[in-house]
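The other protein chains are all here in position, but one chain of the complex has been omitted.
The block that comes next holds chain A.
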Amino acid sequence: MALTKADIAEKLFEDLGLNKREAKEIVELFFDEIKKSLESGEQVKISGFGKFELRDKSGRPGRNPKTGEEIPITPRRVVTFRTGQKLKARVEAYAGTQ
């Protein structure tokens, strides 16, 4: 089962004793503020975790892989995530299978 906002709020309630409403609001705000920063062109760096970066891509000719039909891909702005060193090292150590 994937971790959701509700699970994170539950963790705040258990570990920090925030009430359920506060916990839910903090989790919503955390992701909303990151979104808003990215929407205003600002990249977001969370030390130890990673950085949400923005990249402007120019247009290029594309193709519908199913039909082979040519469709131009318009210029666009995308979000990429660059994992921080600490998280990278912890995840590399994960040896399980998915």
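The rule is short, and it goes like this: a contact is a pair of C-beta atoms (placed from the backbone, for glycine too) under 8 Å apart; a residue touches a chain by one contact, two chains touch by 3 or more; residues count from 1.
In this section, contacts and distances are computed from a predicted model.
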Record-based protein name (UniProt) of the chain missing from this complex, from "Integration host factor subunit beta", "tRNA N6-adenosine threonylcarbamoyltransferase", "Spore germination protein KA" or "3-isopropylmalate dehydratase small subunit": "Integration host factor subunit beta"
Chain A, residues in touch with the chain not shown (by the definition above): 1-5, 7-8, 11-12, 15-16, 18, 22-23, 25-27, 29-31, 33-35, 37-52, 54-56, 75-81, 83, 86-88, 90-94, 96, 98
